[in-house]
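First the structure, which I've put down as structure tokens, then a few questions once you've had a look.
Apart from one protein chain that is not included, each protein chain of the complex appears where it belongs.
Order of writing sets the labels: A and B. Residues in every chain begin at 1.
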Amino acid sequence: MSGHDRRLDHSAPAASAGATADSGSSGSAGAGNGSTWSGSAQAGRSAAPSSADPAAPSGAPSAAPSIELEGVSFSYPDGTPALENIELRIDPGELVAIVGQNGSGKSTLARHLNGLLRPTAGRILLGGRDVRGLHVARLAERVGLAFQNPDRQLFAGRVSAEVAFGPRNLGLRGAELDERVRAALDAVGLSAEAASNPYDLGYSRRKLLSLASVLAMRTPILVLDEPTTGQDARGAARVRAVVAVAAGEGRTVIAISHDMRFVAECFRRVVVMRAGRVVLDGTPDVVFGEATWPELRAAYLEPPFAALAGARLGLGATPSAASFVAALGQRARNA
Amino acid sequence: MSSASVATGSGLPEYVTRRPGGFYRSTNPSTKLAIAALEVVAAFAVPGLPGPLLVLGAVLVSGLAARRLRGLAVLALAASPIVGSILLVNLFLLPGASDPIARLGPLAPTWSGLWFGLQTVARLLVFSTAIALVYLTTAVDDLLADLARRGLGRRAIFVVGAAVQMVPRTIGRAAEIVDAQRARGLDTEGRFWQRARGVVPLAAPVVFGALTEVEERTMALEARAFSAPGRQTLLRIPADTAFDRVLRWAAVFALIAVVGLRVAGRLG
Partner (left out) sequence: MAIELRAVRYRYAGASKDALQSIDLRLEPGRVLGVVGANESGKTTLCLVAGGFAPGVVGGRLEESARIDGVETTSIPTHALALRCGLLFQNAATQLSNTTATVFEEVGFGPCNLGLVVPDVIERVWWALKAVGVEDLAPRDPARLSGGQGQLVALASVLALRPRYLILDEPTSELDPAGTALVADALARVASETGAGIMLVEHKAEVLARIADEVIVLGEGSVALAGPAAAVLADPMLAELGIEPPERIGLERDVRAAGLDWPAVLAEAPA
């Protein structure tokens, strides 16, 4: 996939070839493989890992719990409905993008995944267990949510302290904590700025810092809210690399985005939302395929250019640049 | 460049020129301010207990007539801890009091203490309810527009308007900050001492956010000729009837009279 690899920043941690999103492959990748984050997530805790109990901290990515939303509805206190009867199941290790225009409910849905919002109807299961009684602080051990606006989070005087905040809240100390911080900063390319003041960094890098602070928590499930919005090319490349590495470690990665190209390149499942409902749910091939364009457009979204180009040339479903190049090459060889 | 002019109402859409209705609410904002000032000054200037209580009664009656009694009641309820502590402190600890109501071991509540406590409480309540009544019956835009009409500078107006509008915005932003920190494991639902550790991670981004916004807001204002010389044109002009004017001047004179009498020692 030469076209795709060129986009990755070459100084990013090496990602396994199988981890890069390719519309043809499916299923979760295996356990961590030689990236800078290898090792279990929360050695600081002593509880034995148990994938059936979402409250028990467990580090090994292969124990990532599944997430199920059963009949979830949500209305804001002032009555505005935001989610209507959502039925969604996300299996361990899946790479899911939730897309939709602003106001479609995608951010609201993201906040349900770690308990910041509680459904007004229906229930949410983590690893088969209802999360109703669990505090957000406990759910944060399993589900890390990186916010869209970094300036709503940054408070520490030093980048390293900022990144240490999350794991420290989870109980880590000492050498283990330092290692987490170092690895997370490395993953986003901010190692050189460990002693800097977060506000001395530009917006792009502050956003990467905020991402690092969630990565350092090594949660088996990672939720990213608009990770590429406002990012320049380098920042966006970093984000894609981070997603690839997390995928390679078997983590579940869920991204909220309206960047269709990012979605097509990095994710294996696309959930389209409109007016609080799920209207499409499938692989990028299906969701960005010509048959569903009217539905996409009704949700105020446009398929990635590669999909449009592929359809124009009659190449079949080519949502990502890589798949387009591959299909074009295939045709050239057959000709 | 023409001189500022008062809106004639013609040509302006209805939603700009529309005025509030209802007793007290339709009264001119500056008049309401003048009345509130009179009430507060009267409560503090008149010695003894009956004076402040009467003023408090007047405020509450106006609140009832303006159909805002519930808001005032909520305020009074919110003030009850302060009210309670003032009463208790004065009841038991008024210096120089020598007329005990009873003896409860080492504690001796006094009549003077009770009297003084009630008076202080009444004055405090007048202060807060009088101001609250103005707030509850006046839209900020109308108040600012009225002050602008009377010559209050545009900078002062902007500061007041922005400060008022900033409250809901800051609350909204603070809520998002709390969410973001909770998502990183900050415990806001657990024991108190754990929650106390969260003050800096919660407060700092709010402050930083407010500060960084200042520069952008300044530029946005300049981009709209905020610092242009001369008077601002006013589109929204609250009504100022003859009755409003009479009432306002009466309140101002009464205020001056009360202060004068008090200073001259005539209020007994």
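We take it that a contact is a pair of C-beta atoms (placed from the backbone, for glycine too) under 8 Å apart; a residue touches a chain by one contact, two chains touch by 3 or more.
This structure is a prediction, so every number in the text was calculated from the model and none was measured.
Q: Going by the contact rule already stated, which one of B:25, B:67 or B:154 would touch the omitted chain in the full complex?
A: Going through B:25, B:67 or B:154 one by one, B:154 is the residue touching the chain not shown.
Q: If the hidden chain were put back, which of A:71, A:128 or A:202 would touch it?
A: Only one listed residue reaches the unshown chain, and that is A:202.
Q: Taking the entire complex into account, which one of A:88, A:161 or A:308 touches the absent chain?
A: With A:88, A:161 or A:308 as choices, the missing chain is touched by A:308.
Q: Touching the absent chain: which residues on subunit A qualify?
A: Interface with the chain not displayed, on the subunit A side: 2-4, 6, 101-103, 202-205, 229-236, 258, 260-261, 300-302, 304-306, 308-309, 311-313, 321-322, 324-325, 328-329, 332.
Q: What residue numbers in subunit B mark contact with the hidden partner chain?
A: These residues touch the chain not displayed: 1-5, 7-8, 11-13, 15-16, 139, 141, 144, 154, 157-158, 161-162, 165-166, 168-169, 213, 215-236.
Here is the rule we go by: only the chains that are shown with their structure count from here on.
Q: What whole-number Å value describes the gap between the mean CA coordinates of subunit A and subunit B?
A: Centre separation, subunit A to subunit B: 47 Å.
Q: Per the contact definition, I'd like the list of subunit A residues that touch subunit B in the complex.
A: 111, 114, 116, 135-137, 140-141, 144-145, 147, 149, 151-155, 165-166, 168-170, 199, 213-214, 217
Q: Quick check on the complex: what are the subunit B residues that touch subunit A?
A: 173, 176-177, 179-190, 200-205, 208-209, 212
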